[in-house]
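A single protein chain has been omitted; all remaining protein chains appear in their positions.
Up next, subunit A:
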């Protein structure tokens, strides 16, 4: 039991973080739950007010709105800036594994496909998400509406989880099936432009996975469990002593899976 907890400590913390954040939004909307007279988190992942005063906003959504040619209040820009700086410090794609509710869907899909040993039916390049990111901005400018926000399955899922469910689960189900029968890590690792967006500030992240080359036996366990295995190029991370790619989601799977304990969370070290 203790060893199970230890081996799954990051998974458990991530689920607590993901569900906890949604829950804070949920109790604000449905029960007006307040601490010291203020609601802790009001709104949803697109934009919110933290502790009744601090604005937070999805920087990618704000960027799309700016591309439609509309201006935004300083408050929203400030909120987007706060989020951007936060993720630049803790790792851009920490959003993906610690906050995004779609992560729970895709992780379960991955678990099931590994168990059933389903082979990938299609091959989409990991670069496609960056094309989709660029396309989202271009289409926002051309059509005058925030292009990805209009169709984002992530927004639909989190919005309906917080404000009440109707057919938002269909978006999640589609992603689940796509990841299950289409391609391993198909949505998060290949298509999602939000993840692609967060990978950009993630490049300068302070919190990084540190890699100790010496005990490594090159068994490949980390590679097999990593949702973005291309970031674990053993030669490159050996030279840099850390996982430097912006696409590392700081999920901590490699830390717990490695039999030689080569990986650990640490702050970026100067090399």
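For the reader, a short list of remarks on this structure follows.
The definition used in the following text is that a contact is a pair of C-beta atoms (placed from the backbone, for glycine too) under 8 Å apart; a residue touches a chain by one contact, two chains touch by 3 or more; residues count from 1.
Please note the rule applied: contacts and distances are computed from a predicted model.
From the set "Energy-coupling factor ABC transporter ATP-binding protein", "Imidazolonepropionase-like amidohydrolase", "4-hydroxybenzoyl-CoA reductase subunit beta" or "Ferredoxin-type protein NapG", the protein name that UniProt assigns to the chain left out of the figure is "Ferredoxin-type protein NapG". Among A:51, A:121, A:135 or A:177, only A:135 touches the chain that is left out of the view. Across A:5, A:53, A:116 or A:167, the residue that sits in touch with the chain not pictured is A:167.
Interface note for the absent chain: among A:11, A:24 or A:72, the touching residue is A:72. When the whole complex is considered, the residue among A:29, A:88, A:234 or A:257 that touches the unshown chain is A:29. As for the chain not pictured, it touches subunit A at residues 28-29, 39, 42-44, 46-49, 55, 57-58, 61-62, 65, 68-73, 75-76, 79, 131-132, 135, 138-139, 142-147, 149-151, 155-156, 159-160, 162-168, 170-171.
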